[in-house]
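Let's look at chain A:
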Amino acid sequence: MSMLKVENLTTVVGSGVSAPSVLEDVSFTLDAGEVLCVVGESGSGKSMLALTIMGLLGFPVRRASGRIILDGDDITAGGASAWRQRRGRDLSMIFQEPMTSLNPIMRVGEQIGEVLRMRKGMGADTARRRAIELLERVEIPAASSRLAAFPHELSGGMRQRVMIAVALAAEPKLLIADEPTTALDVTIQAQILDLLRDIQAESGMALMLITHDLGVVAEMAHKVMVLYAGRVAEMADVETVFDAPSHPYTQALLASIPSLDSGGDRLVTIPGSVPGVGLMPKGCRFAPRCPHVKDDCRSGPPPLAMLGPAQRVACLRPFGYVRREEGRV
Partner candidate 1 sequence: MRDYLLRRLISVVPVLFLVSLMSFAVIWIIPGDPTAAFLDASSTPEDVARLREMLGLDKPPLVQMAEWYGRVLTGDLGQSILLRIPVLSAILERLPLTLLLATLALILAVGLGVAAGTFAATRRGTWADQSVMSLALLGLSVPDFWLGLLLIVVFSVQLGWLPSGGYVPLLDDPLGWAKSMVLPTITLAVVQVGFIARMTRSAMLDVISQDFMRTADSKGLSGLYIILRHGLPNAMMPILTVTGIIAGALLGSAVVVEQVFALPGVGRLIIGGILSRDYPIIQGGLLFLTVIYLLINLVVDLLYATIDPRVRLE
Partner candidate 2 sequence: MSSLDTNLAHEALPERQSPFLLFARRLLGNRAFVIGGSLFLIVLVLAVFADQIAPFKPNANNFRARLEAPSAMHWFGTDHFGRDILSRAIHGGRLSLFIGLSVVLFTGVFGTLIGAASGYFRRLDNILMRIMDALMAFPAILLAITVAATLGASVQNVILALGIATTPHTARIVRASVLVVREMEFVEAARALGASHMRILFRHILANAMAPLIVRLTYVFASAILAEALLSYIGVGPPPPAATFGGIIANGRDFMVEAPWVTLFPGLIILIVVLGLNLLGDGLRDVLDPRIRV
Partner candidate 3 sequence: MSLRLKGLAFAFGLMTALVGVTPAVEAAGGEIVIASVQGPPSLDAHVTNAQVARNITLHIYETLYARNENAEPVPDLAEGVSVSDDGLTYTFKLRQGVKFHNGKEMTSADVVASIERYRKIGVSPALVAAIDTVSAVSPYEVAIKLKVKQSVFLDNISSPRAPIAIYPAEEAAKGANEIQYIGTGPFKFVEYKPDSHVTLEKFADYVPNPAYQKRDGLAGKKEVLIDRVTFRFIPEAGARTAALESGAVQIVETVDGPTAERLRKDSKYVVHDVLPFAFQVIKLNHAQAPSDDVNFRKAVQAALDMQEVMEISYSGINQVDGGWVFPKSAFANDAGLDQYNVADFDKAKEFLSKSSYKGETVTFITDNLRPNVDIATVVQARLAEIGVKVDIKVADWPTTSKIGFTKTGWNFWTHGFGIEPFEGPGTVMSAFVGGNAQMVADPEIDRIAKEFYATLDDAKKKELFKQFQQRMYDNMVAIKAGNYGLFQVTSDKVKDFVPFRIPRMWGVTLAP
């Protein structure tokens, strides 16, 4: 049985039946020790997915339907307070912006310590010792002296390490990291990713890593989920995605990676942009930007069809099929 099972998750903005969705009918599973990378452009719903699973959606965004099953329990069933109980202990999250994600006027030690005390029931001394260990674990030098530091006294990379320490404090089963390195220098990015991978491997927790950087995906992922405009476009294990991307969007994404052998002279970009919330086309949401679009693409949402043992694609004409069809014409 999978550790995390997400079923038909739909998240909408506002109330009412016709409220526009930012996430529609998303399902996937994740096992302990697995790393799932969620990729997509801005506006694809990656962060919404993370927040929905964490139960951190803020008014007026809300989960309209779907279940989130963690270790066999549906965490959506118990209401907000039960969900809150899960956070920190079972689910934990690292945010994109280390500069603003830490409380600016609270000492670093306290920001870690409060999780230990309030979520793990540790006493002040134990919590302090554990906080030092955590800071050491995330490779912050002179850890014990950093407990008294305020976030603004730390560099961006250091802050993100603190964030990781905070997220790890209550030893979660699932860690969601929402573009944890986007805001950092390139050299720091690699260090943080290494750290995350090490910790993940060591603790055996599941990691859901949200990124738009396919390089990171190649580096970190076991499984990949491509989101487009709130829907799953393609889901596959990492090799399949890179070897045989089957959704036109996935292909476009891969094509847009600047690679050394392309000579750097032509950067492929995807024309157009992700449609805004509430302005979604009726059929396939990628249809307006899709080079292979046909009329039937616009009639209804394409189902997420199994393409191989480790690959599902939401396209009426996944890669191979399209080619065949074209060949026949």
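FYI, a residue touches a chain if its C-beta (ideal position, glycine included) is under 8 Å from a C-beta of that chain, and two chains touch if they have at least 3 such contacts; residues count from 1.
With respect to how the candidates were assembled, all candidates are chains of the complex that A comes from, given by their letters.
These numbers come from a predicted model, not from an experiment.
Peer 1: Given the complex, what touches chain A, 1, 2 or 3?
Peer 2: 1
Peer 1: Please output the residues of chain A touching candidate 1 within their complex, sorted ascending.
Peer 2: 54, 56, 58-59, 84-89, 91-93, 95, 97, 100-106, 114-115, 118-119, 150, 152, 163, 166-167, 169-170
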